[in-house]
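With one protein chain held back, the other chains of the complex are shown just where they sit.
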Amino acid sequence: MRQVTHTLTSETNGPGLYEITNRVVDWCQQQSMQKGLLTLFIRHTSASLTIQENTDPDVCHDLQVFFDRIAPQHGSYRHSAEGPDDMSAHVRSILTQSDLNIPVRDGRCALGTWQGVYLWEHRTAPHERCVIVTVQGE
Amino acid sequence: MRQVTHTLTSETNGPGLYEITNRVVDWCQQQSMQKGLLTLFIRHTSASLTIQENTDPDVCHDLQVFFDRIAPQHGSYRHSAEGPDDMSAHVRSILTQSDLNIPVRDGRCALGTWQGVYLWEHRTAPHERCVIVTVQGE
Partner (left out) sequence: MRQVTHTLTSETNGPGLYEITNRVVDWCQQQSMQKGLLTLFIRHTSASLTIQENTDPDVCHDLQVFFDRIAPQHGSYRHSAEGPDDMSAHVRSILTQSDLNIPVRDGRCALGTWQGVYLWEHRTAPHERCVIVTVQGE
């Protein structure tokens, strides 16, 4: 077994789901790993990772609306030093993922037909986000 | 270190938690891996994975009631092309897990005394669900 690692950076421009499926899948294929596990890790606490349907864009819209309702940006939070949208970003992060595992089979990420990999930005201002991708296998 | 992988399929019949602990634990033991990590990955975005108490069935009932309240099936979603229960299924999926890691020790999954592994179906119609199980270790 061997392992390879890579840092993927992504520019975001406001709250929403940014699809990174192709970048993850393409990098994985280039490693010529026949089988193993790919792991993603986001180095932030106000942006997160998730796997969701990547066919109908309304799904991402509705997910965003759900979070706006359940963890509103201008809620009555004590933590406000970093802006009125920061605390809701932390809440949304703990409800989603800081890491994801995806199996690798026959040299490819074994995502289901409708699964896409997303970086979910929860802050309003533009950010550069950093995701560490690791594959372990053979 | 070595790795072994397996596909586990599960028939579901409406929303609820379907326990797969025994199937996962038994398969793991058959691999004769003394220590390592077992990883589960579900290839869907309207069903998910979770670890929960597997003693009192009321726990699963209450978890389902919680989701019916927080992400109702007939909410006002824009995404409705796949039926009135599909969007709430996506919301419930992002709030739970698409993957789980469980350590392996002394040839067995090191689950806690009360922990069970569940496939959580969020759709109303019957489905066949696919979970990829991988163990890496020695």
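Here are some notes:
Order as written gives the chain letters A and B; numbering starts at 1 within each chain.
Rule of thumb we're sticking to: contacts are C-beta pairs under 8 Å (C-beta built on N, C-alpha and C of every residue); 3 or more make two chains touch, one makes a residue touch a chain.
Predicted model only: the values in this text are computed from it and were never measured.
Touching the missing chain, out of B:4, B:24 or B:102, is residue B:102. Residue in contact with the omitted chain (choice from B:8, B:25, B:59 or B:130): B:59. If you put the hidden chain back, the residue from A:5, A:29 or A:113 that touches it is A:5. Touch with the hidden chain on the side of subunit A covers residues 1-3, 5, 39, 41-46, 70-71, 77-79, 81, 87, 90-91, 93-95, 97-99, 101, 130, 132, 134, 136.
Mapped onto subunit B, the interface with the missing chain covers residues 1, 35-37, 50-53, 56, 58-59, 61-63, 65-66, 70, 95-97, 100-103, 105, 110-115, 136-138.
What we mean here is this: only the chains that are shown with their structure count from here on.
Rotation angle for the C-alpha superposition of subunit A on subunit B: 120 degrees, rounded in steps of 5.
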